[in-house]
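A single protein chain has been omitted from the complex, and every remaining protein chain is retained in its original position.
The block that comes next holds chain A.
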Amino acid sequence: MQSIPNRQAMCEKLLELAQTDRDIMVLTSDSRGSAAMAPFAKQYPEQFVETGIAEQNIVGIAAGLAHSGKIPFVTSPACFLSMRSIEQIKVDVAYSGTNVKLVGISGGVSYGALGMSHHSLQDYAVTRAIPGLTVVIPADRYETKKLTEALVKHEGGVYVRIGRNPVEDVYESEDYEFEIGKAVQLNDGEHLTLIAVGETVRIALDAAELMAKEGIHARVLNMHTIKPLDAEAILSAARETGFIITLEEHSIYGGLGAAVAEVTSSSCPVPVHILGIPDEPAIAGKTSEIFRHYGLSAENVLKIAQERLAKKGQ
């Protein structure tokens, strides 16, 4: 299925919204191309700020703009925005309560062959540890558009991670309920639950389809908001299906899997299999090759489910 990259979807929605909302501003750090924001820079030069290659500075400037009533969208490579500017994010955005939307572009292993300096596989771990910061990762272009609308209405600091490449659609249109902090159940089943985020939601759906052929019925949750986490949806899944597999394009430390396990461990301890990137500098290559290497595939998810369910049956 042909689609457009989520970064482009965000720009399209911002172009639409900026027509009537003159407070929306877009900032880039020599990254208007990679953020797909060149059309915005062209169409709304008065609502656009270029900071050059200065990721700490861009967050501080955005915080200042927000303090004066603007709605700044900082769009910059996720690896640099999330890690290099983390103190500005902590103090100038979260602690000071400024309304800054931090959009990390080309997140995860989107920049596959460029190596660890360009991978962002710790970004949820650090951003979700900051009090007051909301952390969201949209699954496809429709969700990116819904999210962009929600971000403009939402008051407060948000970190959003978006990938680089086109992703296969998860939804059919923008016509569905989207709320920051509320998981979307895409599929129901009683044997286990797959909780996925971002571009791994598609993999979870494909895995559920494979499983159905094997008589295994999986619930699929799109946990687009890592923080605040939808604990209710997780606990229902734990209670009703008894086994959870989480999928994410992130280190297995401190990401979605960890967040899910934090919720289940105290209230409903069920096995949680955390599927993500192990604790190593991720191998370099194409994004799809890296995913395959680490078992982020429908086939591997099926295998994990089968092994677990066989154990349960014994």
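Just so we're on the same page, contacts are C-beta pairs under 8 Å (C-beta built on N, C-alpha and C of every residue); 3 or more make two chains touch, one makes a residue touch a chain; residues count from 1.
We adopt the following convention: contacts and distances are computed from a predicted model.
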| item | value |
| --- | --- |
| "Hydrogenase assembly protein HypC", "Citrate lyase acyl carrier protein", "Transketolase" or "NADH-quinone oxidoreductase subunit M" - which is the UniProt name of the missing chain | "Transketolase" |
| Touching residue (missing chain; options A:57, A:96 or A:236) | A:57 |
| Option from A:33, A:228 or A:269 whose C-beta touches the chain left out | A:33 |
| Candidate in contact with the missing chain, chosen from A:84, A:128, A:161 or A:273 | A:84 |
| Residue ranges of chain A at the interface with the undisplayed chain | 28, 30-34, 50-54, 56-57, 79-80, 84, 111, 113-118, 283-286, 289, 293 |
